[in-house]
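Here the complex is missing one protein chain, while the rest keep their positions.
Moving on, here comes chain A:
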Amino acid sequence: MIDIEWPFATHMDFRGQKMAERLFQVIIVFFGLIGFIVGYMMQQFSMTIYSVLFGVLVSAFLTIPPWPIYRNNPVEWQKPVDAKKDSNGNKNNSSNKSTPKDTRKAKPKKDQ
């Protein structure tokens, strides 16, 4: 598949994609209906086609570039967890923490 790496970000988040798709569907169907009525009244099918093509231009301008309104609901990623260090570190930390504290507390009492 053609997958081009653009030098700028082209993504939209999922809500934005849904909004963009719904928007261009509505725009093109609207211009199609307008074009059908105008073409029927003028008895020129070319008017219908021009209307749809104009709708395509408007939709392309509004939905293909990644405008900021399509990025309002970014995906919430979880915080990265460092897998190897942390699982061992948790066990050692809990055992290490408890004993040094005990010894430290114990020692001053003994000295006094």
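Please note the rule applied: a contact is a pair of C-beta atoms (placed from the backbone, for glycine too) under 8 Å apart; a residue touches a chain by one contact, two chains touch by 3 or more; residues count from 1.
FYI, contacts and distances are computed from a predicted model.
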Undisplayed chain, where the name is taken from the UniProt record, one of "T-complex protein 1 subunit epsilon", "Signal peptidase complex subunit 3", "Transporter" or "adenine phosphoribosyltransferase": "Signal peptidase complex subunit 3"
Chain not shown, touching residues in chain A: 2-4, 6, 10-12, 17, 20-21, 24-25, 28-29, 32, 35-36, 39-40, 42-45, 48-49, 52, 56, 59-60, 63-64
